[in-house]
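Up next is chain A:
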Amino acid sequence: MAALVLLPVVACLGIAALAALSGHPLALRYAGILSAAVVLGGGLGLVAVVLGGTDPTAAGGLLRVDALSAFMLTVVGFVGLTATWGGLSAKMTGATGRVYPTLVCLFLGAMSLAVLADNLGVLWVAVEATTITTAFLVGHHGSRRALEAAWKYVVLGSVGVAIAFLGIVLLYAATLASGTPTLSWVVLDQANLPMDPSLVRVAAGLAVLGFATKAGLAPMHSWLPDAHSQAPAPVSGLMSGVLLSVAFYAILRVQAVVDPVIGPELMRGLLVTAGLLSLAVSAALIVRQRDLKRMLAYSSIEHMGLLALAAAVGGPLALTAALLHVLGHGLAKSSTFVVSGRILATEGTTTIAGIRSLFARRPGVAIPFVVGMAALLGFPPFSLFFSEVAIVVAGFQGGLGAVMVVAVVLILVLFAGLARHTATMLFAPARADDVLASAPPAGTDAPSSQPDRASHGPRLPLVIALGATAVVAFASGPLSTLLAQAAALLGGTR
Partner candidate 1 sequence: MNAGAAALAVVQVVVMVVVSPLLVGLMRQTRARLEGRVGAGVLQPWRDLRKLAVKETLRAAGTGWVSAAGPLVLVASGLLVCALIPLVGAVPFVSVPDDLFVVVSVLLVGTVALALVGLDAGTAFGGMGSSRHMTIAALVEPTVLVAVYALSIPVGSSALSQIVRARIDDPASVASPVSLLALVALAIAVVAETGRLPVDNPSTHLELTMIHEAMVIESSGRDLGWLELGSWLRLGALLGLLGSLLVPWGVAQDASVAAVLIGVVTLVLKLAVLGCVLAAAEVFVAKLRLFRVPELLAGSFVLAFLAVTASYLVVQAG
Partner candidate 2 sequence: MSPVLFAELVAFCAGLLLLTGVLIVWRRDLRAIVRLLAVQGVALSVLVAVIGIDARVPELVAVALLVLALKGFVLPVVLVRVAGPAGPGRVETPTINTTASLILLALLTTLAYLVSQPLKAAGAGPAVAAVPIGIALVLFGFLVLASRRHAISQLVGFLMLDNGIAAVAFLIAGGLPLVVELGASLDILLVVLVLQVLTGRIRAEFGDLDLDDLSELRD
């Protein structure tokens, strides 16, 4: 059983070593997909184990799998598989061939370690490790903008995570003063240690502040549009799809532990502020976006803001909806980023103004794009629609009605902005005097009179991911049991 727990992390490290040392082209090409597949397999296996009733541990209790961990691991694996498989034929314009696959495998391993960790210190180490592994992935293109994005990402991310470390240290000190020094989440959650509220308050504030930086919540979000727009498309998909959610997962774990000690007001206040600010920032800036990937990055900020609001509301409905939203957003965002990578490869640009009448000219690329954007915009039957509605309803039930009204207004503004940009790219006719549309750069396909129905990359991962997003809201059985258990873990004492 411990082997199954250790499998995702160990496998990712092993595959990374294999890719780095062997340099075999086949290994380099499929290393990422293999790692993601192992993580997904491990996640599904652990889900089965957890639903069977046991919570397996490993590494002397440092790693522990409960319903929430198993769910998050599955999300990491699924989104990872979508991004790596879907990005398979994306042209890489960087120099080194071995660095990219190795770092992707290490990245997946770090995220797996983060969601499997029971010890909050190990969780922190893993989150910092994700910053380290993605630093060079963000700067992969080597251009001036990529370097700028990588620098900002590493410095801001590390500073934020350092603040979270201070919070964890103070939490440990609080347990020390109570007599049982521990950083184990399960002990903190269940043992009802007599911790000093003022100390825990400072610790909680700092930890949330730090992990919120990594999750891209405003006002600590300034690195996100740069990093996610400059990274290669599969990496952006991974980061937007699942890394932000892993940081959010850390916030949920901290919240579950501190709320019984200090009451829900502090965390609620912090998360409502961060959530509304994130929605406001992205709504304000979405209309001005000129770059497709940057637009998607702001959409990620919006969804993380929504998740923060859901965590602020608390209770079984909101938390279940939040977890469902994590899954749906992860799949939809990674698919959309993968398609944006294909758009870049075929059109030669990701500027919104430079991509015109995509639907007519390249339906093979445009159709997945439309479906992905529809999912992100929150159209039914995609699960994001149901999770967003559930969050709003839970908010009204939980007494945060005014907050939810503001949130809904902001979401509508974002809807309008995103829809407008999408429609411009898909349907707006190319202007006769539009230089960008008339003279495609060298290396891309010359415009022909026939619409380009090629998908420029594997279709299957996108179909699976977007299909899952459409279906999962209606799925019952193991998924709903799992989500209910995970939500109960988090909101046990509310």
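Per the selection procedure, all candidates are chains of the complex that A comes from, given by their letters.
The definition used in the following text is that a contact is a pair of C-beta atoms (placed from the backbone, for glycine too) under 8 Å apart; a residue touches a chain by one contact, two chains touch by 3 or more; residues count from 1.
Predicted, not measured: the structure shown is a model, and the values here were computed from it.
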Touching partner of chain A in this complex, picked from 1 or 2: 2
Chain A to candidate 2 touching residues, read off their complex: 62, 119, 121-122, 124-125, 128-129, 131-132, 135-136, 139, 142-145, 147-152, 154-155, 158-159, 162, 165-166, 169-170, 172-174, 176-177, 181, 183, 196, 198-199, 201-202, 225-226, 229-230, 285, 288-289, 294
